[in-house]
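Quick notes on the structure that follows.
Note that this complex is displayed minus one protein chain, with the remaining chains in position.
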Amino acid sequence: MNQSESNSILENLASIFAKTSNDYDTLKIYVENDEWVQTATKLKEEHGFVFFSWLSAVDWENEVSVGDPPKEHVDPSFEILCCLSDVSDGNFAILSTKIEKTNPTITSLIEVFPGSNWHEREAYEMFGISFVGHPNLTKLYLPDGFEGNPLLKSYELLTREVKPWPGEVDVEPMPESDISSESEKEK
Amino acid sequence: MTTTIDPENLPFVSETSVSVEIETEGMILNIGPQHPSTHGVLRLVAKVDGEKISNVEPVLGYMHRGYEKLAEVRTYPQITTLVNRIDWVSGFCNEIPFIAATEKLMEVEVPERAKYIRLMLTEMARIASHFVFNGAYPLEIGALTPLFYAMEDRERVLDLIESVTGGRFHPNFNRIGGVKPAAGAGPATKKDIQDLPAGFYKETRDAMETILLACDKFEDLVGGNEVFVARTKGVGVLPPEVATAYGVSGPILRASGIKFDLRTTTDYLPYKDFDYDIPIGENGDCFDRWFVRLQEIRESAKIVLQAIDSIPSGPLQAKVPKIIKVPAGECYVRAENPKGEMGYHLISEGGLGPYRLKIRTASFSNISVLPWILEGVLIPDLLAIMGSFDFVLGDVDR
Partner (left out) sequence: MSFGLELIIKIATVAAIAPAMALALTIIEIKGSAYMQRRPGPLHVGLRGFIFPIAEVIKFIQKEDIIPTKADKSVFKMAPAYIFISVFGLFVVIPASPTLIVRDLELGVFYFLAISSLSTIGVLTAGWSSANKYSMMGGLRAAGQLIAYELPLILAVIGVVIQAETMSLVGIVEAQKELGLPFIIAGQGVAFLIFMVAATAEMMRVPFDMPIGESELVSGFLTEYSGIRFLLFYISEYINLFVMCAIASTLFLGGYHIPFLPEEWVNFYGPVVLISKTFALASVLILIRWSFPRFREDQLQNIAWKILIPVSLVNILVTAVMKVVL
């Protein structure tokens, strides 16, 4: 994103909404649950953010069964992210809201952006989040008999039971040096 | 002599509902997952009435490989290898936004020469991907010959990519901080390091000139064919408001009339140093989508010709530690893939791998508009429209 050109638009947005952050060229707008649809509508109609890019969720958890746990302590919750963009200058904004982990629900954006249909179905099957108002909340990717929500941090991978993370970190040896046994162990 | 026919006890009953006359109302036709034209394993459950389709529901997931979960248990260089295979027709373009995201979080400055090489390879991958479309789309409409001409021109580009990176489809050429040097040439941070093979400049120039001529040939051969025009003009019109509401991006959006190309807004590749047009269409039908992609081949060839003349010299990679740990933060980086907008939202917590990597692929959103656009069309039009969307299943199912 071109910093100089889009700064003014983003500064304008940052001033309208209560809580925003703009690190690494990514504008994030934090809203409450009940303002979710309202904020999306406002961005679409007043600020020209008509392009629906994606919608997904993040599972914040302190104990993870695969991968690395977060560095600092976090409150266990789901963070729903929705990225909207405009089609003239290339600015984008990421809406973010937090919902609780037990019985996670949130209103669906399908009235505002019809394209959120499939993204919400994917979030439903990967995380178990239910979207109120969605006409057809069924599995999208996973086969019919699948049980569980794969992208939850508590979902265990069989291969990682056998070979725990992180394993031997493989570093590609330079061609002149001797091929050490390290790079062969990590296979 | 009269015979009575008892519909319940007909001896040979096939799948359709049979009575005295052939009934084809409300027949459910399964197109795919194995089908000559669905670009992979996509299944469309279509409710047809004779030849007219009343309702289409795509069923996805036949190619789901679980990239987002895999990314949580891989280190950053390992993910570069994985990510190549999302949109396998244009392999190099998938790596770029991911590497740019990690470089942004690590605040690493990539040397100029590496940026130019990345840009050239991206444009070459774009040409290769659009040639596949140019060859395969007339095949679905019924013209059997342009496929061979397109593949021949594509081979030139793939040979160039292979001579630089060693791989035709999945180069795995990027490293965090730059690109990979030729094998055995020493550490990548050295200046004046050998990377491009001998004769590369001349071969690239010749190949791009040939490709520009080939584009003219395609415009006459396929675009001037009356049957092709009759099959694609006015078919599958996508209005721009619907396109943006569904998140359709790339050449499809530009064919509907919106001049939006993410190449003008990327700052991690030096697109502003080059002079190129952004082709748009007028009606948003299949012919426009085909034509926009043909024009884009021309523009990419022009960019590569300009880039070849002005590559700066210098090191190929910035200095990064051997074991890469990206500091905590999150950012979203997006790029103009040949199929549309591809983006990576990277949430890192300072570990060896990301905490969460969300991959936004172009074909997933492009296909979500299919149920809207395919209502009430005939079956041959369904294939023409689906072919013009140019999706790849790896992109859809991740």
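Letters A and B name the chains as they come in the text, with residue numbers starting at 1 for each one.
FYI, a residue touches a chain if its C-beta (ideal position, glycine included) is under 8 Å from a C-beta of that chain, and two chains touch if they have at least 3 such contacts.
Values in this document were obtained by computation on a predicted structure and should not be read as measured data.
J.: Which shown chains does the chain we cannot see touch?
T.: Checking the complete complex, the chain left out touches B.
J.: Check each of B:228, B:332, B:355 or B:389 against the chain that is not shown and name the one that touches it.
T.: B:228
J.: Check each of B:299, B:381 or B:397 against the chain that is not shown and name the one that touches it.
T.: B:381
J.: Which listed residue (B:59, B:143 or B:196) would be found touching the missing chain in the intact complex?
T.: Answer from the full complex: B:143 touches the omitted chain.
J.: In the full complex, which residues of chain B touch the absent chain?
T.: Spelled out for chain B, the touching residues are 12-16, 22, 24, 27, 29, 35-37, 50-51, 138-145, 148-149, 152, 225, 227-228, 230-231, 378-381, 383.
Definition applied: only the chains that are shown with their structure count from here on.
J.: For chain A and chain B, let me know how many angstrom lie between their CA-based centres, rounded off.
T.: 23
J.: Can you tell me which positions in chain B touch chain A when the two form their complex?
T.: 60-61, 64, 66, 68-69, 72-73, 75, 77, 104-105, 183-184, 187, 241-242, 244-249, 253, 258, 260, 262, 264-265, 267, 322-323, 328-332, 334, 341, 343, 345, 347, 349-353, 355-356, 358, 360, 364-365, 368-369, 372, 397
J.: Can you tell me which positions in chain A touch chain B when the two form their complex?
T.: Within the complex, chain A contacts chain B at residues 1-3, 23-26, 28, 50-54, 56, 58-59, 66-71, 81, 83, 87-90, 92, 94, 113-115, 117-118, 126, 139-143, 150-151, 155, 157, 160, 165-166, 169, 171-172, 174-176.
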